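What you see is the complex with one protein chain gone and the rest in place.
Every chain is named by a letter (A and B) in the order it is written, and numbering of its residues begins at 1.
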Amino acid sequence: MEQQNESGTFGMWVFLVTEIMFFGAIFAAYAIYRSMYLPAFEFGSRLLDIKLGATNTAVLIGSSLTMVLAVHAAQTGKRKALVFYLLLTMLLGAAFLGIKSYEYFHKWEHFLVPGLRFAPAEVLPAGVTVQNLQLFFCFYFFMTALHALHMIIGFGIMTVLVVMSWRGRFSPEYYAPIEVSGLYWHFVDIVWIFLFPLLYLIGGRY
Amino acid sequence: MTTAVAEPAPDSRVNYLNANYGFRSWLFTTDHKRIGLLYLLSITVMFFIGGSAAVLMRLHLITPGGTLVQPATYNKLFTVHGIVMVFFFMIPSIPAVLGNFLVPLMIGAKDLAFPKLNLLSWYVYIVGALFTLYAILAGGVDTGWTFYTPYSSTYANTQVIAAALGVFITGFSSILTGLNFIVTIHKMRAPGLTWFRMPLFLWAMYATSVIMVLGTPVVAITIVLVAFERLLHVGIFDPKLGGDPILFQHLFWFYSHPAVYIMVLPGMGVVSEVIAAFSRKRIFGYSMVAFSSLAIAVISFLVWGHHMFVTGQSIYAGLIFSVLSFLVAIPSAIKVFNWTATLYKGSISYQAPMLYALGFIGLFTMGGLTGLFLASLATDVHLNGTYFIVAHFHYIMVGGTVMAYMAGIHFWWPKITGRMYPDGWARFAALLIFLGFNLTFFPQFMLGYLGMPRRYATYPAEFQVLNVMSSAGASILGIAYLIPLVYLIWSMRYGKIAGPNPWNATGLEWKTDSPPITQNFEETPVVTEEAYDYAHMPPMPSAAELAGHGDSNV
Partner (left out) sequence: MSQHIVSVRSYVIVFLALLGLTALTVGVAFVDLGQLNTVIALAIATVKMLLVMLIFMHVKYSSRLTKLSILAAFFWLALLLTFTMSDYFTRHWTPSPSDWGPSISQPAPREK
């Protein structure tokens, strides 16, 4: 059992290694294009809503806290607390997705969706072309959508865990699925921890 | 150990093959051995699909004018050949078939760390294969297996998205397999089986899995970006819209170069096992071979730019990639020297697995040496985009990996099926494959050097003789590959029944029944010897004994 638990955790870490490379590659592409088209990327960044982004960051950090508290509850055999914290994690995750959806909708209304509806009304400063700005928004949507997809998957995993926890399937001796799912959830949080500054904060908002 | 007692027929003994019957027992199995066989069936089908494309190409190229297919169709043929062979045959072949089957057996475990993930990986492979087959049937793809932008992202009007999705999905199969192997090898080795007592095949599987896990995600996201760009017409890789096609190539080759080591490292693992067994000696320089596998895995990630020397990449980056590409040849050379040293003063027998393994050593070396010409910037300018490259990689992938795969299939066939294959036919097929292969691809080195470009449906008349030789070779190869298909299937019913260790080989897999019981071992084995302890093993049975005439250990 011990060996199985160790294997499970290690297995999840190996999977997270693949996720680091998966997201890392798109971050690399973003970094390169940002270096090429700095004015456009900075301008695009300033068009994002920093308040919503910061709120979402806080929400996600909160959900990581509730997640570790869920693991803690499992480790100490507190079934009701476990279910409570898992539900809270899901709630915060849903809040994140809700805020993100609102941001997407806002971009849609302002004609800032690449390929589908891109006609920015803003006056473009010197050195910024419409195409380069569109490239920024490509990355914005692609990276945040990929992140959101991972959150939705995490949401699904949490649902399964809530049901299993409610049925008393976990104990201080066996809580590996909670721990392992927690690792996944924290990873998704870490991706956002980098997405937020790279997309929202380094646009020269001064 | 051998006894004079005859083993009962495998059919009357419960093993993993007859433990359950019916489709459901196979399609919902979590037994790594059955999953290995599911993969065997699938990749064999894909091999013949990819092979058919190659046969059509070579038939078309018999004449310079080429009238068998339209040029547009020719483009689709080489693309399909590449995609199917690389992603659906070569990359899974040894890991998903032999690796899945043997890794738990070799480490003395009941199964892999995550048996259900293993089954999932096969289903993911099948879904990816179906997408690709759809792409082929719905009109084909003509971008080349490399999907270079902006052609693939903007200008092609073939089934790029379907094919890209097929590759993307199958990538996850690769990732899951690699993940499973890494965790299994770290966490589930039998008592006494330290890292340096493991068979070298396991070191090779481990190194391959590291590459799979670190590289595949990068190409996955890159392909998604291409599909994204194709759907939305945004300029991620399109220069007209501000994108950089070279960025695609960086991201693509970051995986695809290590991918060729995913293809060849397992082959090297098989060769280590076969050379040791058929020379009756421990592998010379065991730790060097083990470390060289890891070195290849690491250095393989540092050389991808050698595919891009002529793209407009910075020449300084090119210099660095060139030097590193020379460096990556060293661990491979170390292995070749160690295998050769193993042969020296060995007691060598020439059954089919050994013929294939010896073929690997020679042909891989040739392919590898020609890689040095390509690693050198100046000569690559002339040779890039020509048949020299085609010959180079086919020597390694077909002369190398496919031969190693055949070696492995034949070597472990008795373990997998409980039956021996007819070695006479097997050796004939091996020789025919060797001859057909060289006739096909050696002329291509010359063609490339003389300047014939690759991926062209027509060519100048002065190249015809060499092309005809190559096509003749390809016809021989095509037939030669069918021969094992026939006798291997035949052997499953009529082959001589094999005992636990028909080759008197070392390794935990040979200490259990052929075919093994579902949980592999009656009791978890404990390992006390070093690997390749051939000094304490009986000699290789004679050809007569192996074929079942006279006394045998079965």
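Criterion: a contact is a pair of C-beta atoms (placed from the backbone, for glycine too) under 8 Å apart; a residue touches a chain by one contact, two chains touch by 3 or more.
All figures in this text were calculated on a predicted structure; none of them were measured in a lab.
Colleague: With respect to the chain omitted from the figure, which of B:47, B:101, B:286 or B:301 is a touching residue?
Modeller: B:301
Colleague: Return the single residue from B:14, B:72 or B:315 that touches the missing chain.
Modeller: Touches the omitted chain: B:315.
Colleague: Which is it among A:54, A:119 or A:153 that touches the chain not included here?
Modeller: Going through A:54, A:119 or A:153 one by one, A:54 is the residue touching the chain not shown.
Colleague: May I ask you to list the residues on chain A that touch the chain which is not drawn?
Modeller: Considering the whole complex, chain A reaches the absent chain at 5-6, 8-10, 13-14, 16-17, 20-21, 24-25, 28, 31-32, 35-39, 50, 54, 57-58, 61-62, 64-65, 67-69, 72, 75-76, 127, 129, 132, 176, 179, 182-183, 186-187, 189-190, 193-194, 196-198, 200-206.
Colleague: Applying the definition given at the start, please give the residues of chain B touching the unseen chain.
Modeller: Spelled out for chain B, the touching residues are 186, 214, 218, 239, 242, 244, 246-247, 250-251, 254, 301-302, 304-305, 312-317, 320-321.
Here is the rule we go by: only the chains that are shown with their structure count from here on.
Colleague: Quick one: report the Å distance separating chain A from chain B, using the average Cα coordinate of each chain.
Modeller: 37
Colleague: Which part of chain A faces chain B closely enough to touch in the complex?
Modeller: On the chain A side, the touching residues are 3, 6-7, 10-11, 14-15, 17-19, 21-26, 28-29, 32-33, 36-37, 114-116, 129, 131-132, 134-135, 138, 142.
Colleague: Give every residue of chain B touching chain A within the complex, in rising order.
Modeller: 113-114, 175, 179-180, 182-183, 186-188, 213-218, 220-222, 225, 228, 231-236, 241-244, 247, 251, 254
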